[in-house]
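Quick one: this structure, given as structure tokens, is what I'll be asking you about.
As you look at this complex, bear in mind that one protein chain is not there, while each of the others sits in place.
Naming follows writing order (A and B), and every chain is counted from residue 1.
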Amino acid sequence: MLELNPQSIAFFIFAAFTIGGGLGVATSRNLIHGALYLILSLFGGAGLFILLSAPFLAAAQILVYIGAIAILIIFAVMLTRSMTRLGEVYNRQWWLSALVGVGFFVLLVIGVILPVFGNLDPNAAPLDVGTTMDLGIALVDGNQFVLPFEVASVLLTAALIGAIVIARDRD
Amino acid sequence: MVPLWMYLLVAAALFCIGTYGVLSRRNAVAILMSVELMLTAVNINLIAFWRYLAPDNMAGQAFAAFVFVVAAAEAAVGLAIIIAVYRSRRSVIVEDVNLLKG
Partner (left out) sequence: MECRDIINTLAACLQEGGMNPGLASFVQILLGVVLVTLAPLIIVILLIWVERKFAARIQDRIGPNRVGPFGLLQTIADAVKLIAKEDIVPAGADRFVFNLAPIISVVSVILIWAVIPLSPIHIGVDLEIGALYFIAVGSIGTLAIMMAGWSSNNKYALLGAFRVVAQLVSYEIPFVFAILIPVMLAGSMGMQDIVEAQRGMWFFVLSPIAMIIFFLSAQAETGRAPFDLIEAESELVAGYNIEYSGMKFGLFFAGEFVHVLTNALLLVALFFGGWLGPFVDQVPALGFVYMFGKAALFYLFSLLLRNTLPRVRIDQMMNFNWKFLVPLSVVNVIVVALLLQIVRALGLAPAPELANDFVANLPQAVILLLGNLAIIAVVLNMLRNFGRSERPAEAAAIRKDEEMLPAQAAH
């Protein structure tokens, strides 16, 4: 049986946030609530990152997703008046989508999780972990990720300009 | 430590919820939110595998960082498109945006 220590308790709380928030996003009628559920889910994800000793990504998750993307989404919901015209939430193929979702989940469980299932060894994870400094060095190291890093910055610039051009009011 | 398969289970569940949202919702903003859920699920998977299988190789974390970048770019452009569509069609229901359909 799984040992009940602070870390596993934190895991279950964050996992509940993540999945509960996700269900809220997929089902909520009011899109502002949906966006708030999205934030809950992303916050849970950030908690899981901390448990997995990736604090940089956890902070980036909160900064990028909650501080920027979620706010942007709330803005979009309000600008497009999505919360006042609720109408039908789902399209006609919602049952098919549910089938796809559940089927894919079963597939993932069989294909990916079963091979590692049941391994409850608390010392399974290696103890020495790469730090944030290692990540920083890897991102600008000529032999590792400096090219993707530069491409990512080009992508961000392109997205920045593209978003302004598309959303601009022409008059 | 919590075993690896538990993280994978959470990520798989989140990804499938996101898939369901993308396929079934009618509002474009809701679809975009579901896509963000799927990307987060991918990131949880990446970090979990990195932590348990190759914690000294930073590829896992670096990949997750690039997913952030792509997610941010996708949200910015996606929301800009949604607002532009709303301006011309007065709707963000994806079924109403069918100009190219014969």
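Keep in mind that, in the parts below, a contact is a pair of C-beta atoms (placed from the backbone, for glycine too) under 8 Å apart; a residue touches a chain by one contact, two chains touch by 3 or more.
All figures in this text were calculated on a predicted structure; none of them were measured in a lab.
Note on the chain not shown: across the whole complex it touches A.
Residue A:Phe56 is the one among A:Phe12, A:Phe56 or A:Phe117 that touches the chain not shown. Touching the missing chain, out of A:Ile9, A:Ala68, A:Val146 or A:Val165, is residue A:Ala68. Where chain A meets the chain that is not shown, the touching residues are 32-33, 36, 39, 55-56, 59-60, 62-63, 66-68, 70-71, 74-75, 78, 131-133.
In this section, only the chains that are shown with their structure count from here on.
Inter-chain spacing, taken between the CA centroids of chain A and chain B, is 7 Å. Within the complex formed with chain B, the residues of chain A that make contact are 2, 7-8, 11, 15, 18-19, 22-23, 25-26, 31, 34-35, 38, 41-42, 45, 48-49, 51-54, 56-57, 60-61, 64-65, 68-69, 72-73, 75-77, 79-80, 82, 87-91, 93-94, 96-98, 100-102, 104-105, 108-109, 112-113, 116-126, 128-130, 134-135, 137-139, 144-145, 148, 152, 155-156, 158-160, 162-164, 166-167, 169. Interface of chain B with chain A (complex): residues 1-10, 12-27, 29-30, 32-34, 36-37, 40, 43-44, 47-48, 50-52, 55-59, 61-62, 64-66, 68-77, 79-84, 86-87, 92-95.
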